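A single protein chain has been omitted from the complex, and every remaining protein chain is retained in its original position.
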Amino acid sequence: MSAERGVLYRKWLDRMMLGMTTLCALIAIAVLLLILGYIAIRGASVLNWNLLTQLPKPIGETGGGIGNAIAGTLILIGLACLVGLPVGIFSGIYLAEFGHGRFGSTLRFLTDVLTGVPSIVIGIFAYTLLVLPMRRFSALAGGFALGVIMIPVVTRTTEEMMKLVPSTLREAALALGAPEWRAILGVVVRSAGTGIATGVMLAIARIAGETAPLLFTALGSRFWPRAIDEPAPALTLQIFNYATGPYEEWHRLAWAGTFVLVALILIINISVRWLTRNPYRTGH
Amino acid sequence: MKEPKDLTYGPGAPDMRAGVFSNIGDRIFRGVTLVFGAMIMTLVILMVAEMTRNSTLSFRQFGLGFLSHSEWDPVHERFGAWPFIYGTVVSSLLSLILAVPLSLGTAIFLAELARGKLSVAVAFLVELLAAIPSVTYGLWGIFVLAPFLRQYAEPALAAAFGFLPMFRGTPHGIDMLAGGLILAIMVTPIISAVTRDVLMAVPRTQREAALALGATRWEATKVALSYAKSGILGAVILGLGRALGETMAVTMVIGNRPQVSGSLFDPSYTMASVISNEFTEATSDLYRSALIEIGLLLFLVTIVVQSVARLLVWRVGRRLKEAKA
Partner (left out) sequence: MIKKQKAVSAIQWARCLALTVGVVLLISSLGCSRDRQATISLQGAGATFPYPLYSKWMSEYQRLKPNVRIDYQSIGSGAGIRQIRERVVDFGASDAPMTDQDLNAAPGKILHIPTVIGAVVVTYNLPSVNGELKLERATLAGIFLGEITKWNDAKLRAINSTLALPDTAIVVVHRTDGSGTTNIFTDFLSRSSPLWQQRAGKGTSVNWPVGIGGKGNEGVTGQVKQLPGAIGYVELAYAEQNKLPYALIENPAGEFIKPSIGSTTAAAAGIISAMPEDFRVSLVNAPGRGAYPIAGFTYILIYQNQAHTAKGRALVEFLQWAIREGQEYASAILYAPLPIELVPRVYNKLRTITY
């Protein structure tokens, strides 16, 4: 009798708990859809060509857009890549190929530490390192801060991806008489290219949405970005200012800006996922 | 995260390297990659050095009392970081309390229940939550979450649990609860993704053995969970790391008031938020120095949290490999 009830109870518990986990997954997805849905509704309704291409107008005048902020964000991403890609990729190569000693493991640890450093702290760092000596807020300082955020992501992806390349490929190259550096660059890095590129794109998606490190570096501007040693506008800064402001017009622009930003980031994420899907892979 | 285990086979095998370095090109190449690697190291050291240098003024002035004093008074230049430490810790813990069950549930669903395409699709959607920028969460928090909390959720909580001090006070909607909720949404994808990976790394044999003994699926899952528990703990700590350092979204909804209050309906302030709000405008050197000291503190805490988390996740990985071997 008691054993019978035990079985029933265990079956009930099984259903119940597994049902709960399904519910959890549904809640997580519901939250995502709630946020994205809200952005889509509020953002898409105000989106138009002028908004995407024009400069912001002074308060009190209607119209105006976020064109300069979009351009500014792209430039900041470009600058961040100039800083982050070489350092990230080459350090990744170092870790994968030569990073077996104590220096390698220290470097690996520091890279992990850098991953976790709050972006606001990196903002302070860029301010003291670049803004104060240069005597200006600048796109360069903003790009540098974003680049530093990119570095650890790119480094670790590069390392991981290179380690997945079968060593037979490298051995074949070496056997053909190629020097090791050619074997590494021409065969191993190239074979790992898809994975590295994926990591880079995801890093770009991440920095595109960063606000905190830009507050004291790129500063923001109401003009088109002009030179890298001048303050630059950025979509995220613009959204932050507009969202916390009191004007209805600003709120409208904030939603539109968010829509553009989130669309950009989701497109990167989804296309990366789609391009790197593996047709031969079964299950996970 | 995956450590090379077999040095006789694979990239970096020492026997392959012997003698090859006579080639000058190889040496240059190795040197170049080393220089870039050293750059990362320099960067981190420079970061610590700069922040230490810039916070000495505040450290000399307030010493260790900086951590425990709760006064933040720019007029009289008395600075204590306790309200920010408190706000950061409480909002992060609150977010974990909300996010951990949700994330574990989601991860179990993904690793144990869902199959094939469904699992991949759901996992991707949950990961998308991590891709949404912080400022977007803040915007959504201000215009959607805060009014909802103020009008419905907080009055309801106050009515139901008003006997608890944490649910007393005026519902603002811009408060600790809003900060914790936003953070919970932001850390859920991280915790669930890492937990899912850890669970999937648990050998099938563990579950199959349990099932063969007549266990239900849930009981088999529990076996897998206990097998992976230190990895799951690592996942939670990784989430904690994210929550501690999060800036913009929290700044936009937490109310930005340096106070230590037991009520979740009271505005609060976090370490990252105070830096983002006050850093550019700290007029006196001591003020700025105090802010940088908070930044340094945040940095050090993050290092500890990251190290512990990585260690835990890595240990599970190693144990599983040993089990397979």
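To keep things simple, chains are lettered A and B as they appear, and every chain counts its residues starting from 1.
We adopt the following convention: a contact is a pair of C-beta atoms (placed from the backbone, for glycine too) under 8 Å apart; a residue touches a chain by one contact, two chains touch by 3 or more.
Computed from a predicted structure; not experimentally measured.
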Displayed partners of the chain not shown (whole complex): A, B
Option from B:106, B:221 or B:256 whose C-beta touches the chain left out: B:256
Residue among A:17, A:200, A:239 or A:262 that touches the chain left out of view: A:200
Options A:132, A:175 or A:270, residue touching the unrepresented chain: A:132
Residues in subunit A touching the chain absent from view: 57-60, 68, 71, 74-75, 77-78, 81, 131-132, 134-137, 161, 164-165, 190-195, 197-198, 200-202, 219-227, 230-231, 241, 244-247, 250, 275-276, 278, 280-281, 284
Touch residues of subunit B, complete complex, unshown partner: 71-76, 127, 142, 146-147, 150, 170, 172-175, 193, 251, 255-257, 267, 269, 277-278, 280-285, 288
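One rule holds for everything that comes next: only the chains that are shown with their structure count from here on.
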CA centroid of subunit A to CA centroid of subunit B, Å: 16
Interfacial residue positions of subunit A with respect to subunit B in the complex: 10-11, 13-14, 17-18, 20-25, 27-29, 31-32, 34-36, 38-39, 86-87, 90-91, 93-100, 103, 106-107, 109-125, 127-129, 148, 151-152, 155, 160, 162-163, 165, 167, 170-171, 174, 179-182, 184-185, 188, 205-206, 208-212, 215-216, 236, 239-240, 243-244, 251, 254-255, 258, 261-262, 265-266, 269, 273, 283-284
Residue ranges of subunit B touching subunit A (in the complex, touch as defined): 1-2, 4, 7, 9-13, 16-17, 20-21, 23, 25-26, 28-30, 32-37, 39-41, 43-44, 46-47, 50-51, 54, 101-106, 108-110, 112-116, 119-120, 122, 124-129, 131-140, 142-144, 185, 188-189, 192, 200, 216-219, 221, 241, 244-248, 252, 272, 275-276, 279-280, 292, 295, 298-299, 302-303, 305-307, 310
